[in-house]
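Note that one protein chain of the assembly has been removed; the remaining protein chains are unaltered in position.
== chain A ==
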Amino acid sequence: MTENPHIDYLLRLGDSTLILGQRLSEWCGHGPVLEEDIALGNIALDLIGQSRLLLSHAGSLMQPAQTEDQLAYFREQFGFRNFTMLELPNSGLEKGQQQRDYAFTICRNFLFSAYMVLLWQALAASLDRQLAAIAEKAVKEARYHLRHSSDWMLRFGDGTEESHRRAQQALNALLPYTHEFFSADAVEQQMADAGIAIAGASLRAAWEEQVRGTLQDATLEWPPQWADSQFRSSGKSGRHSEHFGFLLAEMQSLARAHPEAIW
C-alpha cells in the first residue's frame, strides 16, 4: 500500500481503532443488558472518532491526498494495518461457536485498551504534532475503556463458574495475539528513531503489570505457555486472518455500491 513508514505507522493506529470500532458496533442492539449495549456503542464511537482523525491525517500525507472515507471504504485487505486481534469475530475462536461472546469481546477490549492507554500517553510527546494532539485526546477515552473492561474482567473472573470459565477461555485464546503489540519491525523502528513513534516493546513491562494485576484480582490465570508461544500474528504488516474479508465486506459494501453517495 505505502512505502512511507510515517503513513504506515498512522494507518496501524487508524486501522486498529477503525476495525475494533466496527466489531464493537456489531453489538448494537444485542448487548446483554441495556447499559452494556450503550457502553459498547459509546466505546465504538470513541474508536471510530479516533480513527477518523488518524486516517484523515494519514491521508493528508499521501500523494495524491486521500480522504478518511477513501481509506476506510476503498482499500483492499492487504492495505489495512490493524492488529489481527481486533478483527477476530465477537464469537471467539472456539469451533462451532457462532453466537457473540461477551467474555471474548470484553477480554479483547481489556487487553487492547491497557496497551492503548500506555501508547497514547507516550505518543502525546510525538514530534508529529497532529499525532500528539490526537493522542492527548485519545488517552482520556482509552482510560474509560480500560476501566469499563477491567470492571467486567473482575465480574467474570470472580463471578460464577461459567463466567470464570468463559473469561479464562477468552484470555487463553487472545493472549497469543498480544505479541503483535510488542514485536519490532522496520516501520516502527524508523518512526521511533525519528521521534514520531515509540517502540511497542518499551511498553511491555508496564502493560504486563497492569494486566496481571487485574487478572489476579479477577482470580484468572495468566496462561504459562504465553512467553514461549511462537505464534505471531501479522495484521500490522497487512497479512490478516481469514475473518478479515468478511468484516471488510460488511463494512465496505454499501460505500462501494454507491461510491458517490452523500447523506
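One rule holds in what follows: a residue touches a chain if its C-beta (ideal position, glycine included) is under 8 Å from a C-beta of that chain, and two chains touch if they have at least 3 such contacts; residues count from 1.
Going forward, contacts and distances are computed from a predicted model.
Peer 1: Leaving aside the chains you can see, what is the UniProt protein name of the one that's missing? Options: "Quinol oxidase subunit 1", "Phenylacetic acid degradation protein PaaD", "2Fe-2S iron-sulfur cluster binding domain-containing protein" or "ABC-type transporter, integral membrane subunit".
Peer 2: According to UniProt, the chain not displayed is called "Phenylacetic acid degradation protein PaaD".
Peer 1: Among A:Ile7, A:Cys107 or A:Ile134, which one touches the chain that has been omitted from the display?
Peer 2: Among A:Ile7, A:Cys107 or A:Ile134, only A:Ile134 touches the chain that is not shown.
Peer 1: Which residue among A:Gly49, A:Gly159, A:Pro176 or A:Pro223 touches the omitted chain?
Peer 2: A:Gly49
Peer 1: So one chain is hidden, and I want to know which residue out of A:Ile38, A:Ala186, A:Ala201 or A:Ala249 touches that hidden chain in the complete assembly.
Peer 2: A:Ile38
Peer 1: Of A:Ala124, A:Ala194 or A:Ala255, which residue touches the hidden chain?
Peer 2: A:Ala124
Peer 1: Suppose we count only contacts with the excluded chain; which residues of chain A make the list?
Peer 2: 35-36, 38-39, 41-43, 45-50, 52-53, 117-118, 121, 124-125, 129-130, 132-134, 136-138, 140-141, 143-144, 146-148, 150-151, 153-154, 206, 210, 213-214, 217
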